[in-house]
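The complex appears here without one of its protein chains, the remainder shown in place.
Let's look at subunit A:
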Amino acid sequence: MMNLSLPLLVLGPFLAGCVVMLAPQRTRFLKQALVLAVTAADLVLCLRLFPQEVTFFCPWGAYGIDFSLRFYRFSAFILTAAGGFAFLIAIYSCVFTFAKEKSRLFFTFFLFSLSLVNGAVLSDNLIILLFFWEGLLLTVFGLIAIGGPTAFKTGVKALVIVGVADLCMMVGIALVGHLSGTFAISKIQVPLGGLGSLAFVLMMIGAISKAGSMPFHTWIPDASLDAPLPFMAFLPAALEKLLGIYLLARICLDLFRLVPESGLSMALMIIGSVTILLAVMMALVQKNYKKLLSYHAISQVGYMILGIGTAVPIGIVGGLFHMINHAMYKSCLFLTSGAVERQSGTTDLERLGGLAGKMPVTFLCFFVAAAAISGVPPFNGFFSKELVYDGALERGLVFYLAAILGSFLTAASFLKLGHAAYLGPRSETTQTAKEAPVFMLIPMIVIAAGCVFFGLHRSFPIGQLVQPAVENHLEGQDFSFLMPNTKLVAVTIIMLLMAFANHVFGAKMKGSGLKAVDYIHDAPVLSGIYDRAERRCFDPYEWGRAMMRGFSYLLWRLDRGIDWIYNAGFPGCAQVLARTLKRWHSGSYVTYLGWSLGGLLILVIFLMSTRSF
């Protein structure tokens, strides 16, 4: 069925973005109203279309570049979620204070991003997918760059890192199109192995880098400090996760068939586990509210990649359920950090404390979201993590152990964060803080309520959203009413209790909640590693920069060498030649006569050798 509402989902936010960009400065409230109306309309449209399968097709250019969109169960799920987050974060952003009146640019890029995300999720043609997907590079750059006078450096970092991954994905898409002979996503089925595996890896790089997995993550912590906060809640915490994991799932399930026995499945699980552990280790020692959250935004991607990488139904469902859960609690957590920053002027944990009494609603939302991300029952994060654990255990004990250790450290770091920011004695900065304005609270409350709802009624998200999206891959199983494995639950609860005990013990030892896990930071081997990590010694971006500096210097020298040949080499030769010839022109008749005779002789010999007289 052709339906014009699909292109509307792409064009609507885009045109609204143009209007916001061009509208005069004085119409601030009208612009905000427009943003709210457009995001609300986007959400309503997705909800209205929800159960149907709708397609839209329009030729765009030669060589298989067709503007074809497809709205079906999976993309509907992602789009609705994206629309919901966009609407809530738009409400929040209306009262957020932007640096130097940058709100106009923020809303412009915000709407452009929404349009691009909608386009990428809807597209049923790989070239169109790439078009929207790579388009996000510029809006992300813009959104970061408006954060402050030096934020553009982080913007460049984000653009370069994600740009590299997107270029890989471009080659991957070209390869997929070549192998399957079409770019229509719903018709593609490429066998793995040989070039197929290469194509899989290249496309996977694009997908996991968008989701923010290691080793493509290092711009996210930097952006958490530089970029305007709603950006963090909107893209890295929510929409980019949805987009990246959506594509990863499409690659693993539809474009290729990832099977549990394959090396690629193993590779994905390893990437997932390493991301979980390394990022959470970094999160543990952060002393800034937003930066701590940003490392968790990386770490949690690991669970989703691990879940999908298991290639068993329970893991896939768990990974996708975790994706939506993560988007909820992480954007809620970022929103609380924005509220705290607005009301107290800082997100430095050393200068925060005792906010629970001053900002009770914010604290409550933080509490729910933190419990959800730590996997505390009965919140949503608990159930998705249990599903991932189950899948991981099916594939290997080591992956399960990595996941459960990650949960322990997650819980420990959120105990630290909550304790340092909301409990304990009040500091100078928090003494005068008040509760955040109501428009900031509404989105937080709605999302936190969602975390509770998805936990208590998990059969709705699993049964209605996740499972229909991947119904061809479930092998007839249904996880929506499945009770978690009791043994695994017991281990989880023991882990959570251990994390709590660890925190209480550490806080008592050091005398402050913030320092409760400092003993890990100061442990003999770890402290050296942490020092290096803080000096960015492990940042692939920094390595790349150093290598590129050296490499470009070599190339530049080579280029200068070639130029030297033109500037000095050729003129030098010409001069030598001229000088020599000049010396021969001595003015002596005898010499000239000798030359003439010699030349004649050569001519005669040449003629005699070529012609037969």
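Going forward, a contact is a pair of C-beta atoms (placed from the backbone, for glycine too) under 8 Å apart; a residue touches a chain by one contact, two chains touch by 3 or more; residues count from 1.
To be clear about the criterion, contacts and distances are computed from a predicted model.
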Subject >> Choices "NADH-ubiquinone oxidoreductase chain L", "SCO2523 family variant P-loop protein", "Phosphate transport system permease protein PstC 1" or "ABC transporter ATP-binding protein" - which one is the UniProt name of the chain not shown >> reply: "NADH-ubiquinone oxidoreductase chain L"
Original post:
Considering the whole complex, which of A:Val95, A:Leu138, A:Leu423 or A:Leu482 touches the chain not shown?
Top reply: A:Leu138
Subject >> Contact residue for the chain not shown (choose from A:Leu4, A:Leu22 or A:Ala62) >> reply: A:Ala62
**OP:** From the listed residues A:Phe460, A:Phe505 or A:Phe551, report the one that touches the chain absent from this view.
**Re:** A:Phe551
**OP:** Out of A:Ile127, A:Leu143 or A:Leu247, point to the residue that touches the absent chain in the complete complex.
**Re:** A:Ile127
Subject >> Chain not shown, touching residues in subunit A >> reply: 59-63, 65, 127, 130-132, 134-135, 137-138, 145, 149-150, 152-153, 156, 159-160, 163-164, 167-168, 170-171, 174-175, 177-178, 195, 198, 548, 551-556, 558-559, 562-563, 565-567
